[in-house]
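See below for the structure under consideration.
Heads up, one of the protein chains got dropped from this complex, but the rest are sitting where they should.
Right, subunit A next:
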Amino acid sequence: MSEMIHVASREIKIGFRNPWAYSFMALFALFMFSLLLINAQGYVKGYSGSSGTMLNLALYLLPLMALMLGSFSLTGEKEEGNWELLSTYPLGTWPYLAGKYIGLAVVLLTIVAMGFGLSGAAGWLLGSGFDFSTYITLLLFSACLSMFFLSVAMLAGTLARNRWQALTIVVGIWFFLIIAWPSLLIAALGMLPYLWIKPAVIGMTSLNPAELTRLFTVVKLGGGSTLGPEYYKWMVWIESPWGTPVFAGAALLWIGAALTVAYLIWERRRGRG
């Protein structure tokens, strides 16, 4: 436990000295702020044009941020020899990976908090701004998204040998999960028999954390009926009192699974190394 805390606090220290973290923060805050200005006369409430845009902005930016910061942190240690040094200490792989995850999570959440804090406060001062529950929902959505993709980043960082490899992998993952996702699914599943399409879409969606979080948030913002009659039961279910705890449980499970795979690979390489 104390090993994990040590790794986490070291990671936080390094994370806040990383110029990447600051440039990402500036980017995120800038975009949040400019969306607010575009929407200067409106008021963001429920699932509407502006909250939809904000959702999509977060979907573009936050996964990329999490993937790059996370994977670079792991591969950086490999490249600079820190990991070899740490290997000489009695430090397990689990405390190391978990500590890294927690440390990076603090950095990412601070960036998200900064962006949202700025737009929330500025919106209030400028007289436009957010409805309270919509603001909180979007904030939680962004936090969730970062945590999901940070676990993917740990996996990518484990697989890659150096920063360049990590960059290639994470940009690939990002493009695949965020941009190309509908195109790929439509192309691939279009060939399936009609009745298989829906189960296949559901199965694939549960593998894509970006889609999972997006759909959950859309329903929570009251936009569940946009998903059409096919997914009516989802909407009812997510809005029920069990919706949030089960989503949280599924998120933890997902993150845990990604970290476990990363752990297994890391252990295997450590054994061989």
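In the analysis below, contacts are C-beta pairs under 8 Å (C-beta built on N, C-alpha and C of every residue); 3 or more make two chains touch, one makes a residue touch a chain; residues count from 1.
Throughout what follows, contacts and distances are computed from a predicted model.
> Which protein name, taken from UniProt, belongs to the chain you can't see among "Cytochrome bo(3) ubiquinol oxidase subunit 3", "FeS cluster assembly protein SufB", "Tat pathway signal sequence domain protein" or "Right-handed parallel beta-helix repeat-containing protein"?
"Right-handed parallel beta-helix repeat-containing protein"
> Please pick, from A:Phe24, A:Phe130 or A:Phe148, the residue that touches the omitted chain in the full complex.
Per the contact definition at the top, the residue touching the missing chain is A:Phe130.
> Can you work out which residue in A:Ala113, A:Leu140 or A:Leu167 touches the chain that's missing from view?
A:Ala113
> For the chain left out of this view, which of A:Phe31, A:Trp94 or A:Trp181 touches it?
A:Trp181
> What residues on subunit A make contact with the chain left out of this view?
Touching the missing chain: residues 12-13, 16-17, 41-43, 45-50, 52, 56, 59-60, 110-111, 113-114, 116-125, 127-132, 135-136, 139, 178-183, 185-186, 189-190, 194, 197-198, 201, 205, 211, 214-215, 218, 222-223, 225-232, 235.
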